[in-house]
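One protein chain omitted, others in place.
For clarity, chains are labelled A, B and C in written order, and residue numbers in each chain start from 1.
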Amino acid sequence: MSMAQAIERFVPDGATVALGVALEPLIPFAAGHEIIRQRRRELNLVGPISDSLFDQLIGAGCVGRVTAAWIGNVSEGLGHCYRRACEQQVPRALEVRDHSNFSISLALWAAAWNVPSLPTRTLLGSDILRTNPDLSPVDDLVHVSAVRPDIAIVHVQRADEFGRAHAWGPLGIAEEAGLAAAGVIVSCEELVEADVTLSDPNRILYAETKVVAVVHEPGGAHPSPVQGFLKRDHAFYRDYAERSRSADGFAEWLREWVLDVPDRATYLKRIDVEALRIKNHRPSAPADYGDD
Amino acid sequence: MSMAQAIERFVPDGATVALGVALEPLIPFAAGHEIIRQRRRELNLVGPISDSLFDQLIGAGCVGRVTAAWIGNVSEGLGHCYRRACEQQVPRALEVRDHSNFSISLALWAAAWNVPSLPTRTLLGSDILRTNPDLSPVDDLVHVSAVRPDIAIVHVQRADEFGRAHAWGPLGIAEEAGLAAAGVIVSCEELVEADVTLSDPNRILYAETKVVAVVHEPGGAHPSPVQGFLKRDHAFYRDYAERSRSADGFAEWLREWVLDVPDRATYLKRIDVEALRIKNHRPSAPADYGDD
Amino acid sequence: MTERYSPQEMMVAVASREIRDADLVFVGMRLPVLAYAVARNSHAQSARGLFEVGLMRDQPADGFLGTMGDPPNVVGALWATRMSNAMALMAQGNVDLGFIGGAEVDRYGNLNTSYVGDPTRPTVKLPGSGGGADIAILSRRWVTLMSHEKRRLVDRVSFITSPGYGDGTAGWRKRNGLLGAGPVAIITTLAVLRFPEGGGEAYLDTVHPGHSVDEVVANTGWPLHISDRVTETSAPTDAELQAIRHFDPDGFWTGV
Partner (left out) sequence: MTERYSPQEMMVAVASREIRDADLVFVGMRLPVLAYAVARNSHAQSARGLFEVGLMRDQPADGFLGTMGDPPNVVGALWATRMSNAMALMAQGNVDLGFIGGAEVDRYGNLNTSYVGDPTRPTVKLPGSGGGADIAILSRRWVTLMSHEKRRLVDRVSFITSPGYGDGTAGWRKRNGLLGAGPVAIITTLAVLRFPEGGGEAYLDTVHPGHSVDEVVANTGWPLHISDRVTETSAPTDAELQAIRHFDPDGFWTGV
C-alpha cells in the first residue's frame, strides 16, 4: 500500500494518532508529511518527546490536541510552531495534555491492558497534575488515565507484507503504543519476505492482527536516524529550526519540503542520502530457533 | 560461578524465589535441584504455571508458600507432592496464594514499577479473590498487590560473564520477573564472549545491574525444552508423575535424581542427551546495527 | 462408513467445529491444540492461535506438542512475546474463542480447577487456574472439554476458579464486570451441552453416537435439561480423524 493510501484510509479527521513513539530514532516523517498534504484536521497527537514532527503538524494546522511529554527540536531547542499555537493561537488554538515520558508510557499500557488507569509515583509534586485532567493524584500515587490511539504509525527497519515488523535499537514506547492502538500503520526501510521476519519471531514488534497497513517507504524517517540504514541529519533539523522561527519562514519551508512534494521518493531526491547512509555493517549474532 | 555457589550465596532460607518464569520452556531444574541439595527451607516460590519443578521443591520440604497460577505436570496432570502438602501436610503444611497467569504477571509489573498494586479486569467473579489476600476487588476492577522476588532464577540459551543474557522463544513472564526481582541468577546453555551478546542489545533480557550471578550450566533446564538446544523429555515427566504418586516413590525418585547426584554434569550422564539434542539449525536473519 | 475413533477424538472433532474462520483462538494445552490444528486444516484456514506462553501462530506446529512451549510450536510463529502481551489482546476483546480444561463444571458453566472441599483443608488440591480464569473472564466466548462423569459434572462447584454464569441469574456476568460473554459449550466424552442465548443453565444439545440420553443424564450431577431438538452428534469425519492422527500420531492425547 502507498503512504497516501494508508493515510487516506486509516487517518481520518479527529483521529487520535501515536507518532514518534521510539523517541529520537525511527520517526515516521513521511507519514506525517502525507497527513499534512491530505489536510487532516483536529488530530489528537500522542507521543513521548517529539523531535520536530509534531511541531510541523501543528504548524500545518492539522492538530487540535497534543498528548505528549515534550514537543520541540531535540538538537536545536524550542518548537516554534508549537509556541505560536500555544502563545498566539497561530494557525489555530491547541489543547495541550502535558505528560512526562513515564506517564505517557503508562497511559498506553493502561489502554493495552484495558483498564481505566494505572498508578505511579511519578509526577507527585509536579504542576502537570494541575493542568492535565487525565492525571489524578490519590494518596501518594498518581492515577494515569488510559490513552487509546485510533492508530499508531511506526517506522521500522524491515517488515513483510503481512505486517510482521522487525525494529531494533532503543524502542521507547513503541511496543505499548502499538498494543494500545486500535490499528498500526507500519512504514519500513525494507519490505522483506516472510521467511526473514518469521526467522526471528522474538523481534516481531506487534501481533499482525494489530497491523492495518504496511508501507514500503525507504528513507521514510529522514531526518531522524535508522540504525543500520541512515544517520541523523543534524543540519536538516537546524535548518528547520531557523526557518520555522517565523510563520512565514515555516510556510515557505512547508511548501518546499511537504506541500510541493508529491511523495517521499521525490523528497529524497533533494537530499544527499549517500552522505547520510550508514556504510559499516554490524550484523547481530544469529539465534538458533532449531526445533528437532 | 558454580550453581552450588550461586544458590549458597543468593538463595537463603525464607527467600522469595521466582522460577520457571518462561512457563514450559527454559525451566531452571538444575538450580531447583541444587536448592533441594542445600536443604533450603521456608522458601516462597513465585511463578505462573510450574511444570513439575515446584512440585519437587514442595515434596523435598523446601517450601513454606507458593504464589502461583498453576502447579502440576503439564503433560501428565496433577502434582502429587503439591497434593500431599495441601491435603495431608506432607512433608509439611503449605501456604497457597492462588493467582491466574495474568494476575501473577501484573503482580510482578507492580513490583517492577514500584507501586503497591496494579488494577485489572481479570479474576472478577472468581473465588480466587476470596482465598488470596493479595487480590482486592474494588468496583469493577481487581487490585493485584505487588510481588517482589528476592531472586529470580532464569535459564537462557546464552549469556556472557557480565550477566547479559540472550533468550528466545516464548518468554512468559521472564522479563517482569527479573525486572521486579532484587537480583537475578542467570543459568545458561552457552557462556559466550561479550561481543556476541552486545552484537544484539535488543535481545539482552535484563539490565546487567540486576544480574548477581551467571552460571554456565548446559542441560540445566532438562527435562524442559530449550529452543535450538534440547527437546522436551516427555518420558522423563511421565516417569516423574508415576513415581511421585506415593511419598515413598517420590523419596526414591529424589534420591536417584537429586540427592545422590553431586551436580548437573553427573545428572546428564544418566540421560540420553543425544536423543534430546536438537540437530537442525534455524538461524535468525541478522539485524544490522551499523552506525556510521 | 467412518473409521472407529476414541472418545477423545470425538471431543477434538466437536471442539474444532466451534472454531470459526478468522477467529483468534486462545489455545489451551492438550485436546484444544489438536482441535485448533484440525480446524486450520479444514474450515478455519484463516484462524490464528494465541498461546499464553507468549506465541501467536497461523499454521499448527508441524510436529507433536507435549506442551505449547515445545520447540516445534515456535518455528513459524507469527509472534514470540511475553504472556502479558497475549493477555493484553484478550483483555481488549480481541480473542474470539478460548478453550479451558476443567476438573469440575457445574450447571451454570462455572469451572473448578482449584480445590475440592474446603479450600483451607481440601480433600483434593487441583493445580489451579493457570490461564483458565483469564480466558473465562476475558475471551469473547469459550468452550470447556471434560470427561463425562457424575463427579465432574456437578450441580454447583464448591469453588469457582473460572466463572461461567455464576449463580445462573440473568446478567450475572455483566453485574460482576466480566468482559466476555461466557461459555457456549461443554464438550464431554458422551455429549455436547450448550447454554441458552445470554447464558444461564446448560442443556443437552447432542449425544455422541453409541450413547443415549439416559446414559448422559445418569452421568450428570444435576437434573439435566434436554433440548426438545436433541440430536446425535455427527461423528468425526475421515478428514478430521486423519488430521487428529497426523498431529497426535502416537495417540498421546487421544489414544484409548
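Keep this in mind: contacts are C-beta pairs under 8 Å (C-beta built on N, C-alpha and C of every residue); 3 or more make two chains touch, one makes a residue touch a chain.
All values derive from a computational prediction rather than experimental measurement.
A.B. asks: Identify the visible chains that the left-out chain touches across the whole complex.
C.D. replies: A, B
A.B. asks: Which of these, A:Arg65, A:Arg83 or A:Arg245, touches the one chain of the complex that we don't see?
C.D. replies: The missing chain is touched by A:Arg83.
A.B. asks: Determine which one of A:Pro25, A:Pro91 or A:Pro286 touches the chain that has been left out.
C.D. replies: A:Pro25
A.B. asks: Considering the whole complex, which of A:Thr16, A:Thr209 or A:Gln227 touches the chain not shown?
C.D. replies: Only one of A:Thr16, A:Thr209 or A:Gln227 touches the chain omitted from view, namely A:Gln227.
A.B. asks: Of A:Pro149, A:Gly172, A:Gly220 or A:Gly290, which sits in contact with the chain we cannot see?
C.D. replies: Answering carefully, the residue with contact to the hidden chain is A:Gly172.
A.B. asks: Under the stated touch rule, tell me which residues of chain B contact the chain that is not displayed.
C.D. replies: 112-115, 164, 175, 179, 198, 201-202, 204, 206-209, 289-292
A.B. asks: Take the complete complex as the reference. Which residues in chain A touch the chain that isn't displayed?
C.D. replies: 22-25, 48-49, 51, 68-72, 74-75, 77-79, 82-83, 85-87, 96, 98-103, 105-106, 109, 120-128, 130-131, 139-141, 168-176, 224-225, 227-228, 231-232, 234, 237, 278, 282
The definition used in the following text is that only the chains that are shown with their structure count from here on.
A.B. asks: Averaging the CA atoms per chain, pick out the one whose centre lands closest to the mean of every protein CA shown.
C.D. replies: Going by the distance between chain centres and the overall C-alpha centre, it is B.
A.B. asks: Quick one: report the Å distance separating chain B from chain C, using the average Cα coordinate of each chain.
C.D. replies: Measuring from centre to centre gives 27 Å for this pair.
A.B. asks: CA centre of chain A versus CA centre of chain B: separation in Å?
C.D. replies: 37
A.B. asks: Using mean CA coordinates as chain centres, what's the gap between chain A and chain C in Å?
C.D. replies: Here the centre of chain C sits 41 Å away from the centre of chain A.
A.B. asks: Quick check on chain A: which residues sit in contact with 2+ other chains?
C.D. replies: Only 113-115, 202, 289-292 qualify.
A.B. asks: Scan chain C for residues touching two or more other chains and write them down.
C.D. replies: Residues 55, 70-71, 74-75, 80-81, 84, 87, 91, 179 of chain C each touch two or more of the other chains.
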